[in-house]
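Some chains omitted; the rest stay in position.
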Amino acid sequence: MTITRADGRTPDQLRPITIERGWSAQAEGSALISFGGTKVLCTASFTNGVPRWLTGQGKGWVTAEYAMLPRATNSRNDRESVKGRIGGRTHEISRLIGRALRAVVDTKALGENTIVIDCDVLQADGGTRTAAITGAFVALADAIEWGRQKKFIGQKAQVLRDSVAAVSVGVVDGAPLLDLAYVEDVRADTDMNVVVTGRGLFVEVQGTAEGAPFDKAELDALLELAVAGAAQLSAHQRAVLGEGA
Amino acid sequence: MTITRADGRTPDQLRPITIERGWSAQAEGSALISFGGTKVLCTASFTNGVPRWLTGQGKGWVTAEYAMLPRATNSRNDRESVKGRIGGRTHEISRLIGRALRAVVDTKALGENTIVIDCDVLQADGGTRTAAITGAFVALADAIEWGRQKKFIGQKAQVLRDSVAAVSVGVVDGAPLLDLAYVEDVRADTDMNVVVTGRGLFVEVQGTAEGAPFDKAELDALLELAVAGAAQLSAHQRAVLGEGA
Amino acid sequence: MTITRADGRTPDQLRPITIERGWSAQAEGSALISFGGTKVLCTASFTNGVPRWLTGQGKGWVTAEYAMLPRATNSRNDRESVKGRIGGRTHEISRLIGRALRAVVDTKALGENTIVIDCDVLQADGGTRTAAITGAFVALADAIEWGRQKKFIGQKAQVLRDSVAAVSVGVVDGAPLLDLAYVEDVRADTDMNVVVTGRGLFVEVQGTAEGAPFDKAELDALLELAVAGAAQLSAHQRAVLGEGA
């Protein structure tokens, strides 16, 4: 059977990926990443010192915030700042990104430093959280290097244990597909976001039956697609970050 | 190897489960569920009619809200009503419960009716979200019956496609364990919540590496434990709801 | 004239009262109290130390928060955490409970310790604030004992000067009634909440003309009923707390 995807991809094909490392002139690390029509600006802000609740433990802190510009999507959404509260989806994705990054950071090696990652979706076409994680890692790596050059981090400290990337997979019309675009995402029966390290281990597996519940075989097929896709994203990250990464 | 769990359970053993169906004299459906020391009051509020955005489509709506009493936990947390905003964790769990229940509801068969499920944690000892989902299903089933008796739902409408229950699993000191109590949860390397239907299909799989990332073999071991545990919970639900369920 | 109340009580009769002392496994003191269909979970959280504004004065602090589960009542109310603000009624009752408890506490004897009482209405059928005060006292007494055993409070310190309980009274169809159930409360012309100590002194008298204004004779009749009812509640508290109280 040949699946024809709307944009002509094969089921196991990623959309065109671009990563503009160092997009921001202000942040200690940054990347403008695109997964097809999805564009996310990721910045990493490095601060020497940690929040009060962590002081004196010799450990650093990495956290993340995700947001979407009001007209990133096809119709305009009210700003969360105007509504005066952050929605559940925003909270959930911010937490996911933070967990994903912390999974590859040795906070002891980071020392008492704080890195805040901001992932702002400038344009959305499916997969914004996975693009955000993938781009955030690049920004994070550069912020860590900045901290090393400024001597806030030891010269030999191995802060990053591994790299991390994420990709979405889903079952659309019975077929497992990699890296869903928005038109595919809304039609998916099962939707899964998978966060994988550069070594191919899982950091997070979040699968949801949007339509019919799924069985173990479907889960396995999706995970296999995801691991292969994440490996390509990891390669992209390595290419962008170069030798040192 | 013999694992000794703090409360003497075997790795694949649930805590004592109790479900007090109809605990509330006010709600159309209710259940006070306990998974060991975790106690959650689940109520289902039935309203004839749907929110404006759904009107006229011949479909119903099921949603859920989760919250914790301030002293459900070992030390007191400020009330979210006092803080003036709902935290990310609360939002995330509320959304999870809603999705889990909607996965087994035929909203066409429900008709233009709304059911709001409230899951309030009276006492917390790990697994509050999984207890909430498991108890919420009982409250939901009774609210649907109430609606049927009041003729808001057709007498033969098959609103529930299946039952749904949830359980946590995790890797603690290298061993996969079922239904983590709080003391186990904080030490888990990998933490997973799995939502399973009565027929044994997955509705939601959420696995997170709290410590080291995990591989496919660990994932499989955890899922196997979860499916077996969920089957027992489904049996509890059937026992409590009786023949009709 | 014989008044027939909906539930068959005489005008000066309380509803069945139950107090489950120590309901919570987490809190330093707790009680699940019921006045008929009204059920309130009261927990007392003990913390060594006081808020900054009270530091160094050698005095303790007792405060209270009242809230209702969304489906405690006959129809569901939106959560105050979701609305993002606490309503006037909630504020008013929280303040009332705090004042009532502080009236019998010797804060010097308590020492620099803080006790926060949470009163969460699980089911509401009139008199939630009076049940809350009556149950809160039991939770408070146990939390004070806990502090004594932990040596945060002097062994001979007389922290409680007296006990405190509360009851509602009202004029319904011209007749003064004790401990109004919800169906009576909505029809009352005058509605009064009275907080009384174990020795029979007033801590708070709050009478409101919901219909026609009232005169001194009515006020006196209501107070007499309230004092007698409160004495019975004080006896319940003593029975539950035992000798030491």
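Each chain carries a letter (A, B and C) given by its place in the written order, and its residues are counted from 1.
Assume a contact is a pair of C-beta atoms (placed from the backbone, for glycine too) under 8 Å apart; a residue touches a chain by one contact, two chains touch by 3 or more.
Everything numeric here is computed off the predicted structure, so don't read it as measured data.
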3 chains shown - copies of the sequence in the complete complex: 6
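Following the convention adopted for this analysis, only the chains that are shown with their structure count from here on.
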Touch-based graph of the chains, sorted into line, ring, star, complete or other: line
Angle of rotation relating chain A to chain C [CA atoms, steps of 5 degrees]: 120
Interface sides of chain A and chain B: same vs different residues, half threshold: same
Chain nearest the overall C-alpha centroid of the shown protein atoms: B
CA centroid of chain B to CA centroid of chain C, Å: 33
Cα-centroid distance, chain A relative to chain C, in whole angstrom: 51
Distance between the centres, which are taken as Cα means, of chain B and chain A, whole angstrom: 28
Multi-partner residues of chain C (each touching 2 or more other chains): 84
Complex interface listing, chain B residues touching chain A: 85-89, 91-92, 94-95, 99, 103, 162, 197, 199, 201-209, 212-216, 219, 223
Complex contact set, residues of chain B against chain C: 24-27, 30, 37, 41, 43, 45, 47, 65, 67, 69-76, 79-86, 90, 116, 118, 120, 122-125
